[in-house]
Structures are given as C-alpha cells and as structure tokens.
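Just dropping this structure here.
All protein chains but one are shown at their positions in the complex.
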Amino acid sequence: MSILGNRVVRLEDPRFLRGEGRYVENLDLEGALSVTFVRSPLAHARVNGVDVSAALELPNVQVFTGADVDAHPFGPPPHWHITTGMERPLVARDVARFAGDIVAVVVSEDRASGLDASELVIVDYDPLPAALSVEEAVKDDVLLFPALGSNVANRGGADDLDDRLFDECEIVVSGVLVSQRMVAAPLEPRSAAAVVGDDGRLTLWATSQTPHTGKMVVAGLLGLEPAQVRVVSPDVGGGFGAKMVEPEAVLVAWLARRLGRPVRWTETRSENMLGLPHGRGQRLSYTLGGTRAGKLLAYRLEVLGDGGAYPALGAYLPNLTALMANAVYAIPKVETRTVSVVTNTTPTTSIRGAGRPEAAQAIERAIDRFAAEAELDPAEVRRANFIAKDAFPYATPTGATYDSGDYDGALDLVLRSAGYEELREEQRRRRAEGSVVELGIGLAAYVEISNPVGEAEFGEVEITEDGGAILRTGSHSHGQGHETTFAMIAAERLGVPVERVIVHRGDTDDVPKGTGTFGSKSTQIGGVAGRVAADAVVERATALAADYLEAAAADVLLDVESGSFRVADAPTPSLSWAELASKASADGRLGELRAAHEFQAPPTFPFGCHLAVVEVDTDTGKVVLVRFVAVDDAGTLINPLVADGQVHGGIAFGVGQALFEEVVYEEDGYPLTGTFVGYGFPSAAELPSYERIEMVTPTPNNPIGVKGIGESGTVGSTPAVVNAVVDALAPYGVRDIAMPCNGENVWKALREARG
Amino acid sequence: MTNVALTVNGERREADVEPRQLLVYFLRDQLGLKGTNVGCDTSSCGACTVLVDGESVKSCTVLAVQADGSDVTTIEGLAAGDDLHPVQQAFHEQHGLQCGFCTPGFVMATVSLLRESPSPSESEIRQALEGNLCRCTGYHNIVRAVEAAAKAGA
Partner (left out) sequence: MIPAEFAYHRAESLDDAIEALGRDPDAKLLAGGHSLIPALRLRIARPSVLVDVGRLEDLRYVRDDGDRIAIGALTRHAQLAVDPVLGHGCAVVARAAALVGDPQVRHRGTIGGSVAHADPASDLPTVLLALDASLVARGPDGERTIPVSSFFIGPFTTALAAREVLTEIRIPKVDRGVYLKHTRRAQDWATVGVAAVVADGTTHVALASMGPTPVRARAVEDALANGAGAAEAAARAGEGTEPPSDVSGSGEYRAHLAQVYVRRALEQL
C-alpha cells in the first residue's frame, strides 16, 4: 500500500520538541565576534559624518562605516526589470533612505558590549523630506534617487487604458483597496555567522530560504568565485517569503573576511521589524462591469506598488498581481496596469502570497460590490462567472495558462459544508431583532499560481551502504515538513520505510544546486525531482540486481511492498535494498545506486473557496471571526496532515491582514509598529478552529499531480473575512472598510455610513 | 558579577553573572541550554517560556539574579530519555509545530496550564495561550495538541 496520502507524523519533530533545533543562533562558533548594526532612526537624511571615537574607547570594539565597506551594492536580478541606479549600498554612505538603513557596523566581543558601543556611535544627520506613501512618492516631489528624476522602479501592463472597456456594461462598480504593508514576522529573528577557513573558503550560515541563490549573491557582491563560498541554512524558524539573503548576512560574510575571525549576528525583534523586508503595500484601483443579470464583461485593475527604499522583489510583484487579476472568472475583457515606486520605508519583498493575495483581495471585493449593486447573492454572481470545469487548460486574458480546476465544485462544497442557507437565516434573524452584534458571511473564491516563474529544482537520491536512502534537494524547509513529505515520495518509489530516507538540504556543499523555497513550489518541482531521481535509482538498481540475480534486467522487478528485487514470476531468490547495497559496496559499485535530476515545469494553479463568519459589535466596531470554512485544492496530497497545517497557517496569516496587521509610520517616517507590542498579529485567543475540507484536482503539469499549498490559505482568507465584515454591516449602508478591519476602522466606516 | 546558584532540569548549576544578564541568555549562553528561544524583545511572543518553581514565565523578562535559588525547568528537562513528555508527544501527533521555533515556549506554557487547569475547554486553552505567538500553524493544531495532552493526563 502506498504511503502517499497518509497522515504521517513528521520525522523532524522530535528535535524541535526536545529543544534541539539547529538554528543558526544555536551554532557553537568558538571565538566569534558579535556584530551590531547602527541603523538610521530617520526615514530620509543626509549623512554628514559618523563619529566612532566614543565607541572605540570601549574595549575590543571596532566600527566600520560605508567608506570602509568595499563590497558591491545590493540590487535585484535583471529579470525583474527594476530601474537601475536604485541599488542599496550595504552600509549607507551619503544618504539614509529609510528608518532602519544601516549606517555603521559595530564589532565587539559579545552582544551586550556591541549594544553598548552602538549607542556611542554618533551619526550627524540632516533630515530630508520623506516620501512615506506611494501616493506621495508617485508625485516625484521628493526623490529618493535624484539623479534618476523619478521614483518609478517598475512599470507593467497597458500603456493606454481603453476608455470604452465598460461600454457594454449595465452595472459598473469601482473602488480602491489598499492591501496594507505587513511584516512576515517569522518567530525566529534573522541570524548569520561566517568563518573563513584555512583554505580561504568562506562559510556563511544564514537563515535563508534560498541558500544556493544566497551563495551566488554573496560571491557576486564580495567579488569571489562561487566555488569559494559555502552557504549553510540549517533549521530556519519560519520565512514566509521574506528570509532570503539580505545585506546584513553579506556584511557578516564581508567582516569575517576582513577580520579573519569568525563573526556572528542575530537581530533583535525591533531590528527585524525595521530590517527584514516588508510585504504587500499595494494600492489597487479596480473597476468591474457586467450585466444586471450578473454576467461579468470587463475588469480593470491598476496597481500602485510600494517598493520601499531600495526596490527589489516587492517592486516586481504587482506584475504577478496583474497576471492573476481576473482570478477564477471568465471575464472577456481584462485590462491591467502597474507602477511601482520607491518610498522612504523598509524595502519590500514577497510575503506569504506575494502578489496573488492582492489580486484576490481586489476582485473578490469588486464581486461583492457588484453583487450588492445588482441585488444578487454574491455566491450566485461567482457561480455565474466561473471558468468552467471543462475549459482547462485555460488561457487567461492576462497571459496565464491555468492547468486544472473545478471552481464550481469548490463553491458548492464550501456552501454545503458551512450551511450557507442556515447562516443567512441566522443573519436575518439577528437583523430582525436589532441585535447589537451583527452576523456577517463572506465568500472568496480564489486561484493562485505556485512556482510562478516555472523554475527548476534539483533532486538526488542515493542508496547508502545499509540500504537506506539519502534524498538531496535544492528546496529548503523552514517549517514545511520536507524531511517527511519528500521522504515519503522517495520511500514510496523505492519501497523503503519512510524513516530510512534522510532528506538533506540547505548546505551548498552537500547539495550541488538549488533554487530554494518560495512561491509554494517545493513539492511540485523539488518533490517531483526527488521522485524522478528515485525512478532513475530504481532503474539502475534493477540493472545491478539483475547482474547479481543472473537475470536480464528486463526480467527483474522491484517489489515495493517488501523493498526487494526479484525475477518476475519467481518469488525467490530476492535481494533486499540492504543486500543489494552491501554487495554493491563490496564490489565498489555503490555509486551506481545514485541519480540526480533537475525537474522543471510550468506553474500550477491551486484554487479553492473560503467562507468566513464574523460577529461585528456595532457599538465598538470589534470583529470576532467565529467560523472559517475552507476548501483548498492543491492537487494530489502527499501528506494530508502537513497539508492541513499549511492551510491553517495560511488562513491565520490572511486573517491577520484582514483584521489585525498593518505597518504604520509616524509622520516623520519612524515606524510605530516596530515591536510585537505595536504590531499585533493574532494569537490563539483571537482565532477560531478552522473547518478545512479537502478537495483534490490533480495538475497535469507534473507526474505526481501536486500543486503548491503553502500560500493558498492566505490568498482566500483575507477577502473572505473582509467580505464578511462588510456583509455584516450592509444594512447600515456600509459598502467598504479599510483593512485591517479592526475596531476603529469598522467604527469609522459605520459612523460614515450612518452619517 | 553576582554569583547565582539554581536548579536547572534537576541539576544544581552555579555561575557568576552580570546583573543585567537575562535568564534566557544565562540558560543559552552560560549553561548551553539552547532549546529556549528568543523571539522578541517586548515580552510578547512567549518563545522563551520556561518554568520557574513550576510556573510558566518568560525568561527574557527575568534577570538571572532574580532566579537565584529557583528551580528552573526548560524544554530540555521535559522528556524522560527517549520518551517524550505527554505534552511533547501530543504536539508531535497533532502536528502542533512547523518551524519549531515557538514550540519550546508553547510546550512549556502548556505544561504550566495543565498543572493549573487539567481539562480546559477550547476557549480556556486559547485564552491561556494568549502570551505565545506562532506564525506557522494558525494555532489550530496547537489547540488540538493541548486538548490531546489534557486527555492523556499530562
């Protein structure tokens, strides 16, 4: 019986449960110096000078400024088409462009004395006017890079808008949705450590989702051959898209080379809130038109994206939003236009969902607005416009090709499971009795794109001398459970017990290649690469077994139930993996039982439908999420237990955006949400248990049929919850509420509607 | 420097500490017990939760000198050899952890909770875990784990 599809408890759990996680911060590194960054408290300022004399009076303290650091500036890869000339010096030299920009680096014997010294570094700043919002930045009044004459970092989509796009529409709704800036907030703050070996090679330990890319970045910025660099990303305490390799880790590597001593850095949470790239930060203007009967005809989405001070992935993401603009709907005419600008804020990047949540938030809000205007049930408007089940592969007007889907099926399932009619009945009852606490029901149908740029991943399977297996993958796991799910994939193919498959990842010396983990792509390319490599190992092992069994390879088969090779139609003799490996080892042929594969495939399109039920206190505006029903279809499930966890976490992240989270800057650009006190992401006390319903529509784009599941929960949950809050207050005339729909924003919307 | 002597996971430990040394860094850096993690600097996240004299506390908000003479239990002190503590076992079986960074704190908070309230309702569990933050699990399976641990009589 196949192990795939079983709820296998995770093999990696025990070390975490025993407090033996191998996080970078836990690394023993004899004699390592401690690094402390001095960061600008100002959003935009000329740096006239840095006086390090007082700091240097402390024992064993060194300080480096921008003038000392000879590494190349940090910039995005060319395929993101970000304006050149906006690269980030590792240490700001003349200008600090956000509160958090590094202006000096302190090296000390320990963490505490580093903090002491950092307080004694005196930076002479001249404050400059700051552009803190995209609305401000797009005016180009305040320029972050004056030589360029513009704050625009990236543009995409239509050059000219079609002013007849909505001509045939009987109903047209439009609005602006701000998908507010958030932080990823992995529980583990970032950490990095670096050592230069006797051979001159650099080893960098870093909290990174992408160690192989990190290796290339570090080598490039420090002017080294890639072979001179090893990056190790061991256990990582959550990433959510934000933990790649950032300037801090590069500086730690630079310092190790400069000082010839081991160097390490672990950020504080306050530092993490400023320094780890933020996410979202899109202003979305939508217009949706259709017939009074509820048929959608045209949709326009314009995105103004916030790249932060030094644009990189975050400035590119509006393009992904545009690609997913029409979501699950067959809309004949779709028009998108995107602009990203730089602002005097922390740079932005991908965080859970990365461009796709914004697309879903806009269109799902637009659909509810349309339904209200047409006086139709929002569920029915969705159903009437879904891309049909038999229309796949489906080429969208924005240029995506959806692989597979059953959007109608997901909606039906969620409505039935939630008891939609009963909920509406309860809502009517409360409204009739004039309850202070109103009930709201919100729907969101979504489709997202996983492995969005169609990347490849490396996988290698090696049989060890004792008949177990090692699976090397270029994917990274920072909570996703690859040590279990990837092991299951190989175990199933090889016919060895899952606990005999050891997954190696995160060390560029051990795993030769990799693209890392982001965009929900691990299983669908990394897992599949492992599977294809396992196929090849089985083929080679079969040939080898044939030699030992003195049979033709074509007559030998692997019995995966028993994990042994035998001649077809003859139960004996047989060779177990252990026997085969042992013989091969003795004969110097063990190396034959090893194969690698790089698997590349187009993106897949996970989808689903979420339903949120909220209670809204109309006196205080306080919203309580009381039920959350989620249908998420990510194709074939390897391990439903792990898949559940991915969906749950995704939902919480999305609910966080809908109800709780927002990065807020003071007028002078200093963040008010610079700690976990100011930035309130929800605890268990703010959330309900979730009602997850499985649905499986395999993708044809890989041999397992699996799509990504890490982000889908986030894509659907935010609009479902926001729609529920607005739905609760529809009788009061509320048509929209700014995110996060916390008490105050709800109260303001109510007050405005009540007049 | 001030000398402190305390019992950690059943063993007497003694060391000189700076008065400003926080209990969590004392455990991690001076005693080498790196299972207790630091997730924030505002006593918000609970990743550093340990038991002091049997009760959950945030070890980032206690000075090592304050813990002098106390009985401290960290995540390393829970399992009995190869056998996980019932709370650890429940987190394992219910998939109550993902990246694992908040896990020691949640486990210790749960041990403390179940001592004070052996069979809490779901709502009581959620309230009792208000001081622990997790970004991976959405808490669903953490709550299931606490329920399972309570059922197992942890």
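Each chain gets a letter, A and B, in the order it is written, and its residues are counted from 1.
The working rule: a contact is a pair of C-beta atoms (placed from the backbone, for glycine too) under 8 Å apart; a residue touches a chain by one contact, two chains touch by 3 or more.
From a predicted model like this one, the values you see are computed outputs, not experimental measurements.
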item: Among the chains presented, those that the missing one touches; value: A, B
item: Options A:582, A:620 or A:689, residue touching the unrepresented chain; value: A:620
item: Options A:125, A:299 or A:660, residue touching the unrepresented chain; value: A:660
item: Options A:83, A:683 or A:714, residue touching the unrepresented chain; value: A:683
item: Contact residue for the chain not shown (choose from A:112, A:551 or A:753); value: A:112
item: Option touching the unshown chain, where B:109, B:134 or B:148 are the choices; value: B:109
item: Contacts of chain B with the absent chain, listed as residue ranges; value: 2, 18-20, 22, 25, 41-44, 46, 49, 52, 55-58, 60-63, 65-66, 109, 112-113, 127-128, 130-132
item: For chain A, residues in touch with the removed chain; value: 111-112, 115-116, 119, 268, 270, 619-620, 622, 660, 664, 672-673, 677-678, 680, 682-683, 685-686, 742-744, 747-748
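Following the convention adopted for this analysis, only the chains that are shown with their structure count from here on.
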item: Partner chain A, residues of chain B touching it in the complex; value: 18, 20, 25, 33-42, 44-45, 47, 74-76, 78-79, 84, 88, 91-93, 95, 97-104, 107, 122, 125-127, 129-143
item: Chain B contact footprint on chain A (complex, rising order); value: 9-10, 12-21, 23, 25-26, 111-112, 184-189, 235-238, 240, 268-270, 478-481, 641-642, 644-645, 648-653, 675-677, 681, 683-685, 687, 689-690, 713
